[in-house]
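A single protein chain has been omitted; all remaining protein chains appear in their positions.
When the chains are written out, they are named A, B and C in that same order, and each has its own residue count from 1.
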């Protein structure tokens, strides 16, 4: 049950890193919607390995194959099933970790939970699963786009280098770091190259915005829109923190400073609320920030243990990401898009 | 549907701030468990208004009445229904905001969503609803406690004053701020008193820990344990951010520094993972930190608008919290307890 | 989790037969709807004990008290919490069954499941719980009625006496059996009186119809509209069977006879389909039939066993229904109404 996301627009995923294929089922898709399949593949390409010098050099074309739910180019309203075949199944690369728990990976915890794991490339715990989220997210994004609702994300910090320049949306896909201006991109790229050379990895953060969401979308109490967005983002591999609007900065603020004064049209002069009040959108841009830890696989020898608790040495093999955030941008956008669409459909339900 | 929480251990709440009563239903409670009803009321008392000089002086006894699901002192396994009557229903206090949107409250967004709201005291958007969470959380806490699983929270920052001293768990309820040592408590209390005198409010943060949770509890992919804890915390009124383990600090760390090396017994030398790997507990303490914004109601005149978009002045009436974190400690613990118990039961289900 | 019903329009109930109160929470109610509270109480009165000579003479006013979700007469869109106090708590009546399993009651199975039960009046397994369904159903019925969708049920058989006359809807509440014409009512009433005098009980069946539901409401595959209606009805105490449209008669029919030929306007010449094709409404009346077993409590001495497996004698105390169907009519209507409203809201969600 934990491999499903959403209440009305719903994604269920399956698949291990080195199995035959990963895939998913998207249910709750509005019918009669003309899908742009190339645009879905384009989003997958933004996430795929091997796309630039600062990401893992694993080779996977990550080509999505749709099996159902689309007829003559349009959604039928029935579940969209899809698979993404696994091509680069060098399982032998993982024989050395069959009995070993890699530090800060999920090897140990999966073993404790399941008593059985597909150790090849992390199996189900691999971030490869997120490719399926990008497929569903790309579908959601297209449907939202038709309503004028826009979602975009960008890298906002890599290690100690935080974005200094202005947010220029059109620059995001013009640099391999996927930050929002080219000056910062250069500095960030250099840092990533440096840690790669050291066989190390580094953390980072991503900002995400939702524009033009009308006021009144969201839920009260337990399913507050920002709470669900938080869950969505925290469910992405390597995420350690989530904030929206003023976020952690709010701790040190006074109410008189933090309160967002209204304009006569209902918009607000400031946006510490991050576009959400009481779990419901207020019509202002939703903004959030997501913290990613450094990738756990490093090309350095580490002390670890095996299943029997014996001390072992373990070392990554080199085809891993030195920094996860450039490839995580479309994943963040996808989780946001699925969530926003799902909440829009939930709001729809009660317009009776 | 947004007023329910949990998959197996499940709370559904109802009630507005100034209606007849608030209440809830707890379903999925293990049967035959001897409940300590006084201990439940004790937790409510930790949350209730009027308990100290630094919280709102609204008077509510917040006495819970159980209606079902408990027979001869023990849980029957059927739903536990309960109500908490609203005593301090000074609805007239709110006539002035009937047509007015208070800045950074949910008045505007509820109106946009529902086209109809109980404006008295914030109605459903009031943090009064969280009293019901404390009831369910106190039940969960007792059940977990029997398993040796402990949960506690404390205030870790108020405004710019962050806790400097050691975490002394036994001190938490010995100071009205509910921080974890008495030296810091004094400084924090002074700050809260100061902002109160200014008719202002201030933000803060709470740390929460889960001890002795066995390894292997949690879920992969979308329902990762920390993702659900994040949603749980973000669903609490005034929360703006959530982090666990290394949290936002992870952004600036390298993998070689961040990775938690194993001890032979499966414990780790550091705990940047915050007790969770891949969404599943690893047996180390779970720790998380939650950021709260300053309370929106301030005793200062603010410019705002009414339903027609006309400029109006609005001012709080003075019986409000200058800082929400002292009273939020049991709420945080409750959301953690409900989540941990629910996930423990989910894990149980598949031990077939 | 099993005490909740619905996906969008959702009822959660609590309470035991002889506890302080039973009650519930209705979430997912469209906002701004003017509720007729008297009409809700009227439906409860149709279900309450003591209403006529052929039902149990237990005295309960079954007065519903609303605690939330309604403001100035209108729904606010937030959860409607309500309680129905238990007045006739003659718990001593049940001391004799404390350790005894009554035949064909749920005493034995609750004990096996929970290891602990509130034995007074059947506790949670009592049909008293269905009063809460009638409250939620009456709300749903009002909302549907505003859309022109009508739901009604009537008794169609008592023991071997099946309804022979025409369905006259206006007669249903003019006879205490709640069958659909007065001639059949007389014969059925006589049979019920006879079995009552014998200290025995008798089964019966109820027909239910949904009129004016537009074509296109329903779901494919697992949540087919008739499948959900079936679950709804089978969840009512004492129900043993469900059929819709041609039902069990379809077994002996040929396709050439069973197929419903279309009229040019999309309606059909016959209605063996019972208003549903492939789980989705086709615009024709939905009709279904529900079989009820004879009430298990009889005023006759029966051989049974106690908790230790020792042979005991057990006998009902006389304040029980000789036939459940007259009081079950509003329950059937309520389950139908909740289901139809829920499915209408689900359909709404995807009109994007």
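Methods note: contacts are C-beta pairs under 8 Å (C-beta built on N, C-alpha and C of every residue); 3 or more make two chains touch, one makes a residue touch a chain.
Quantities reported herein were computed from a predicted structural model and do not represent experimental measurements.
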Query raised in the report: Of A:8, A:172 or A:217, which one is in contact with the hidden chain?
Result: A:8
Query - Selected residue (touches chain absent from view) among C:28, C:121, C:137 or C:218 - result: C:218
**Report entry** Hidden-chain contact residue, picked from the options C:41, C:201 or C:348
**Finding:** C:201
Query raised in the report: What residues on chain C make contact with the chain left out of this view?
Result: 1-5, 7, 13, 101, 103-106, 108-110, 112-113, 124-125, 129, 157, 159-160, 195, 198, 200-205, 214-224, 226-228, 230-232, 234-235, 237, 240-248, 250-266, 268, 272-274, 276-283, 291-298, 300, 302-305, 309-311, 346-347
**Report entry** Where the unshown chain meets chain B, residue by residue
**Finding:** 8, 28, 30-31, 77-78, 143, 147, 220, 344-346, 348-352
**Report entry** Missing-chain contacts mapped onto chain A
**Finding:** 1-4, 7-8, 10, 12-16, 19-25, 27-28, 31-32, 65-69, 71, 74-81, 83, 113-118, 123-124
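Everything that follows uses one rule, which is that only the chains that are shown with their structure count from here on.
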**Report entry** Chain located farthest away, centre of chain C as origin (C-alpha)
**Finding:** A
Report summary line: Taking the mean of all protein C-alpha atoms as the centre, the chain whose own C-alpha mean lies closest is B
Report summary line: Expressed in whole Å, how far the mean CA point of chain A lies from that of chain B is 27
Report summary line: Cα centroid separation, chain A vs chain C, in Å, comes to 46
Query - Approximate Å spacing (C-alpha centroids) for the pair chain B, chain C - result: 39
Query raised in the report: Residue numbers in chain A touching 2 or more other chains?
Result: 220, 346
